[in-house]
Each structure stands twice: as C-alpha cells, then as structure tokens.
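The full complex has more chains than appear here; those shown keep their coordinates.
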Amino acid sequence: MYRNLLIVCLLGMLPAGSSLAAEPPTAPLSAETEECIGCHISVTPGIVKDWSASRHQRMTPGRALQRPEIERRISVQQVPDKLSRVAVGCYECHSQNPDRHADNFEHMGYRINVVVSPNDCATCHPVEVKQYSGTKKARAHGNLMDNPLYMTLAHSILGSKSVEDGVIVSADASENSLRETCLGCHGTRVEVRGMKTISTPFDDIQVPDLTNWPNQGVGRINPDGSLGACTSCHPRHEFSIEVARKPYTCAQCHLEPDVPAWNVYKESKHGNIYLSKWKEWDFTAVPWVMGEDFRAPTCAVCHNSLVTNPDGDVIARRTHDFGARLWVRLFSLVYSHPQPRDGDVTVIRNADGLPLPTTFTGQPATEYLIDGPVAEKRQAAMVAVCNGCHSTDWINGHFDKLDRTIEETDRMILTTTRLMTEVWERGIEDGTNPFDETIEKMWLKQWLFYGNSIKYASAMTGAPDYAAFKNGWWEMSRNLREMADMMDIKGKLKEEEAE
Amino acid sequence: MYRNLLIVCLLGMLPAGSSLAAEPPTAPLSAETEECIGCHISVTPGIVKDWSASRHQRMTPGRALQRPEIERRISVQQVPDKLSRVAVGCYECHSQNPDRHADNFEHMGYRINVVVSPNDCATCHPVEVKQYSGTKKARAHGNLMDNPLYMTLAHSILGSKSVEDGVIVSADASENSLRETCLGCHGTRVEVRGMKTISTPFDDIQVPDLTNWPNQGVGRINPDGSLGACTSCHPRHEFSIEVARKPYTCAQCHLEPDVPAWNVYKESKHGNIYLSKWKEWDFTAVPWVMGEDFRAPTCAVCHNSLVTNPDGDVIARRTHDFGARLWVRLFSLVYSHPQPRDGDVTVIRNADGLPLPTTFTGQPATEYLIDGPVAEKRQAAMVAVCNGCHSTDWINGHFDKLDRTIEETDRMILTTTRLMTEVWERGIEDGTNPFDETIEKMWLKQWLFYGNSIKYASAMTGAPDYAAFKNGWWEMSRNLREMADMMDIKGKLKEEEAE
C-alpha cells in the first residue's frame, strides 16, 4: 500500500496538467544526430539544450502516430521508415530535401541545409503547412513588396532623406532598412549568393553566403523556394506549442500603433484573467480543453487552436490558416472590408484601379473579397469558441456592438479622407505621393493607427480606455481638428505667396 | 511513521501558501444548481469549469461562518438556512430577489435573473456592498453622464464629425460609442426593453431584451436598480480574490494616458519586485500577511485589502470604499484637490458655477471636499501600510516629495491655463466649448495626461523616466511651447484675415 501511495506521490510531483506521464522521457538518436550533438554541445550548447527540452527530443514520429488522432501533434499518416524510430534531431530536420535547397552545403561530411523550411517541416506536419501556404501570412513578403502603393509608403518612411533648399528629398528604402522593419515581420528573401569562408571559434569553415539572413518573418522566401518560417511562432530549437499559444508570440508583430492586438488584449478582461491565472493552466495539452487547460482565451484559442470541451467534443478545429475564423478585416485599408478571398492580395484592384481593397470613399473591391456565405461560416467558427463561455445573447450583443463600431469608425475615416481630398484639390499638398507630406501623414494615422485601435478594442471586448484616450477616439478627433487647422495655415500661407 | 511522512508529503504537494489544506475540496450542490449544471456543462462548459475552480464551489456559506472572523471572506452574520448548507452555485446567485429584477425571466422552469447585481451579492457580502455603494466608483455612470461639462468633452471626442466649408461639425456621441469607451469603465445603464427570441445552438429561447449589454463597468446601473458590477474586479465565474488582488485588474481602467496608475506601477520599485517575485506569493490568503504572503504591494495592498503583520495584528482593515485611504485627489480636474466628500460628485460646483472641483485658476470647491481631519485620518490609514516596510523618516520624505510635486505640477497647469485664457480672450479659439479646438485640446493634455502622470509617478515612489520623458515634464514643457507657437501662428493669420 505504501508503495502505491509513493507512486501516486511521485507522479504527483510532475508539473500540473502534464500529459506526458506515460511517455518515455527520451527517444533514441540517429547516428547522424548523435554526431551533430557531439560537437554542437560545445559549439552552441544553448541550441542543443533548448532542443533537449523539446518534444522533438522525447518523441519519435513512429510513437507519435500511435496516439489517438485527436491527441496528435503530427498530421502525416505515415512517416518514412528511417525517421520513424528516432528522435526528431538535428540531422532529421537539416537534411530534408537537399536537392531543393540552394543553401545545402557540405559540413563535416554531411550535406546540411542552413535554413529548415516549411516544406521540410511538412515531412511530418503536412496539413499545417498546406493550410498556412494559402494565407496572407505566407504571402506577406510579396503582399508588401509587390504592391506599388505600399512601397510608396515604405520608401517615404524608410528612405534616406536630404534637405535641399528646404525641400525634403527621399531616396528609396535600403534593403537593410526594409529588413530591419517591414520585413522583420513580413519576411525577407533569403537567397544564396555563393559560398564564403567564415572564422568560427573552432575553425575556418565554408558556408553558403545568404542574403537577408538571419530573418524569421512569417512570409520569408526560403532558399528552397518555399514561403514562411515556422520559427516565427515556434522558436528554435524547442519548437514549443506553449510558446505559440502564449500571446507574446503574436505580440512580436501585432502591436501598437498599427496592429494593436496585444495592446488591446492585455487591457481586456480576457487579458486580465490570462495574466492573473496562467500559472495554473496547461499550454501544452492536445487537444486543448476549455475550462480545464485554460479558463480565458489567448490569441491561439480564438484564432487557430484545436479546442474541445471537457467531454472531448470539438469546439474548434486546429487551423494554421489564420483567417479561417475571420470574416471582416478590421485592419483599415483605408476602411474595414470583408476578408480577401486569397492569401495573395497583390491581385486586388479597387474601383479606382489602386491596389487597395477599398476606394478612398469606402467602396470595397468586392470581387476580390469573400462573400456573405463564406463570411457567415467563418463567423460561426469563431462564435462557437465564444459560446464555450458566453450565452448567445451575450455574443449577439458583442458582435452587434462591433458592427456599429466599425461603421462609426469608418464614417470618421471618410470625413477625414474628404478633408484630405480638399487639401489635394486646393494644391496645399501634392497627392502624387499620398504619404509623404504633413497632412497626408496625419490622414494615415486616422485609419492605420486610430481606426485600427478602436476596432480592435471593440472586437476583443475590452480596452475601453485604449479606444477612448490612448490611441482611439480622442486622437482621432484631435488629429482631425489639427488637420483642419494645418490645412487652413498652409492654405493661407500658400495664397499669400501666390499674391 | 511512514504513513505520517506520506501524509506530510502529500500535503506538501498542495500549491505553496495554500490555506485550503483543511477544507473539504467540494461542497454539496442544491438540486436547482445541479440541474443548471446538467445542461450548462455542455452549453457553456467554460463558465461551469471556471466556477468549479472557485471558492464558491468548495465552500458553503454555513462553513464559511465557522471560520474565525478575521479569516472570513463573507461579511454577513447569518445566512438564510436554504443557502447555508450548499455551494454558492448557479441558482443560488441567479435567483436572488427576483421581484426586484426587471431582468428576471422564466428559464427551463425556473425564474432566473440575467444580471447578478451587487444587491444580490449582498446576501452574503453586505459590508462590502455597503462600502462600495458610497464610492465614486458606484456612481461612475452618473458622475460622467450627469455632468454637462464632461459630456461636452465626451461629445467632442466621440461625436460623428463632418467637415462643411472647412468647419468641423460634431454630432453628439452615440450610445454605442459611449458604451465602447467611457462607459466600458464607468458602466452602462442596463434596462429591459421587453422580451425577445434568440436562436442558441440548442434551441430558440425567450430572454429579456437588455440595453447596453454586455457591460462590466464599475458604476453599471442594473435592472434591479442597484449600482455597480462586482465582476469588474472579480471576473465571472471564479470570482477570484487572487485576480482582484493582482494589478492587471485595476489596469483594465487605470491606464495611460489619463490615469496611468498601472503604467507607473510597473516601472516602479514595487512593480519590479512584484513582477519578479509574485510566483512565490499567496494571493488568496485571508487575512493577507505582509512579509509572508507578499513582499511588495500591489494596488490592493495599499488601497483596500485586509492586511496584517505576521503576528496577526491588523495593519489595514479591508475596505471596498476605494477612497478610504486617499486624501488628495491626484487626478487633475483641472488641479489636484482634497477628495470629494461624497461618491456622487455631480453636486459639486466651483466658484465659477462650473461642475468642477476646482476653478480654472485652481481654487478648490471646498464645501464639497473633505476637510483636514478627514484627510489626516485617511492618510494615517495609508501610512500604516507604508510603515510595514518603511521607516517613518522614509515615509515622511516620500510624502513631502509628493506634496511638492503636486504643487509644482499645478503651478505649471496654471501657467498653461493662463495662456489658454489669453487664447480665448483674443478670440483665437472659442471657449464656449472649451474642448473642441486645437489649442484647447493641447491644454487638456497638460492636466489630464501629463499632470496626472507626474503626480502618479511621484505618489507611487517610482517611474522617474515616466515623469521625465515618457508622459510628464518633457511633454508638459514641449506642449506649452507648442501652444504658445500655435497661439502666435493662429493669432497672426486671424489678424491678417481681419485686415
């Protein structure tokens, strides 16, 4: 009897909520991976130890496939035999598909890829990679870089400036500054220029010479031609589901002032409960059981995780298509609108021929955007999550409020755009580049900063002070008033000059 | 002996600081609550599971009354027999005082209130509800909505705008935008319009049709006529004392730029220690023992919790009157001043007849504000908390610094107000609405944003960079200079126009 109690006692000391009790603590390594580790435990111990804390180190793909389907973190149905019985180690990932990898090189007798790409991860996680490949995130590089209007904005912001006779002249943004800002989130183009010799603490070695590297942006163009970086959200080398499910991951990019998702979340009721209680929750369980593993949503709960109720019924299916539960695009360009049909949004043209999903007067480019039935299906997927904790009446009240707020915010943006148009028509500023002069920049803040803030705050059921004073209505009405004053001042001085 | 050790061992595995070791893990449910849960575990599992983690689920009011008075979380002296021996479940809360509830409706054979109000919570927690009812928080809806001057500001910020001949015309704020911003914190008026049919995932049901719902603002006007929402700070359905004691709860509303309590706290020494060490502390113990349960204050420690020293001597008594330990109102309207006598501040008129606690020149509306002896008593209550960790000389030095900083900040606000007055007198802007033009909005920032920031930073012994560069003195002097420039520019153009 004491023996049994002792076993209970020892098991009880596992971290709360751990579902690993029955799993072996480690998996056999391939000979190749053992050799990698043999050196790298000294060369880069942090990487090796981070991986040692990972599920990749504990599980073989073969064992993973023995779990019930709903508990699997692997979506392939069969794994190549060679991979099946060993841990997912250095060599297993860095040696996939060598012929597709322009960054493959000879390293200590092995052919190694520098950049492990989504296409490599697809060996075991094909469903996730496929879902992801159709998203705006996967296309984030091109969606920015191939949109001439957005690039006009990027160059205005980042280009090197000089002042000549009081006139500001701007060069184009450098590759470096794009990489440090926009492409830090959107992803760079990583290409192989050739080989180069570098001096490590141990030896001089030959490695591929990569452009725009390092980078972990969501739409990175990889040397094997694939799009994205799984490490954007599952940082190397633990590739943790816990990290991806915590809001700090999303908060690397979805931030004040333009995409203030995290800023709004942490001030919301949901954010308050998360920040107060997360210590008691389980961020690794699959499936993720609402009410047991967590008791308030993080970003992942609402947007992409596989969530069940305590009886095991699926509330929401896992998706790596981050738009799968989104119908309206809150993000104003220049106004909110139905989500784009396709992850590649460079094809969109509004009625004025501009590569924008709405016109300056608010008309949506309907043929490029999802229609009502698709929107309803997506909203239903989200509402199912809300319904786990909230009554239907509550949810209806919430989304009704959101609809009104989008409408009121867009009306305010329209008023501002009319003022902007007057500024252009009167020749006070020059609309050829709509983003480079003072009043133009004030106009941009109305939709890209303040409008988004108000809409995000509404959508996440919280952050009323954020929508009021911090970055919302107060700023919007203050800024509009200053735009009118500035139009007046610049206009009068221009008239005087003309006299 | 092994047996005893095992028991020690098993008890030792309870969460550190747990005071629940001796309590049964669960309490019997009423038949009604069992029936609620029978459906709702499927309908809204998140709510049920959240409640399952609550003390309400573990304790009966009867057992709660057997604890020594200082350990009680219940302030009633006797509980109705029916409630005494069962857990505080769905039905126990949602069925109270049905005749007072306009939102009471027939649901599955029971008469259910949608909105559980402070008056319902008072069945077991009457002292807290009574204390709360006299506060500015309980009156937060009316204190805003019934103050014509504040509503002028709200309409200026939130009202739908149009530009006609370069002139900005503003409508009044919509009910929706008020609810999304001001009333998100202050609380909405929830009234019953009638009944309506809604389609849930299970069936079509009839429910009361509520205005401005959902909402959890501190001064919510409930369908039973009571004021407030206990869920503002004790979120449903765990109603956790831990959440209320953590600063994220206060931080839902007390935020940058107008009330930057959280922003200052997290940059302060107290905030640093909290953020670094909270994992080792106990946020559920009653009484809350200074030095044992926590080692640096959160908002609740200083402002309202029952705090004792390790010997059990009371350092501070529990209060849900959040002004009970406050003497000066740092929050500038337009200047700092003694706290209002009464939670209902709509009665206040300053010497100029305006509904403000000070005049534009800084004269306090003394008859509506607390006097010296009351202020001293309140300050003594706060100082007792400080004294738990700081010497008298330290505390004196701190509050002396605060007094000087209030005086210096208010002097800067007065200088700005004089400039503003000149702008009005010269007709550069029109003071009829003192909040809607450019220089007026700059003036407001001086006291509502920057002045408050400097004072809060001083009061919370920290955040020197916040008071310097982030949102304090730098902004205050920069903004004053820009106001003077703008007065000059607008004034000159106005003169030219007049010529």
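First chain written, first letter: the chains are A and B, and each begins at residue 1.
What we mean here is this: contacts are C-beta pairs under 8 Å (C-beta built on N, C-alpha and C of every residue); 3 or more make two chains touch, one makes a residue touch a chain.
Since this is a predicted model, take the numbers as computed values, not measurements.
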Taking the 2 displayed chains as a starting point, can you state how many identical chains form the whole complex?
3
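Going forward, only the chains that are shown with their structure count from here on.
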Can you give the whole-Å distance between the Cα centres of chain A and chain B?
33
Flag every residue of chain A that touches chain B in the complex, lowest number first.
2, 5-6, 8-9, 12-13, 266-269, 271-273, 275-277, 279-280, 290-292, 295, 309-311, 313, 384, 387-394, 396-398, 401, 404-405, 408, 411-412, 415, 418-419, 422, 454, 457-458, 461-470, 472-474, 477-478, 480-482, 484-485, 487-489, 492, 496
Per the touch rule above, chain B residues touching chain A in the complex are 2-3, 6, 9-10, 13, 41-50, 52-53, 114, 156-163, 166-168, 170, 174, 176-177, 179-185, 198-201, 207, 210, 213-214, 216, 235, 238, 240, 242-243, 246, 248-249, 251-253, 255-259, 279, 436-438, 441, 448-449, 486, 489-490, 493, 496-497
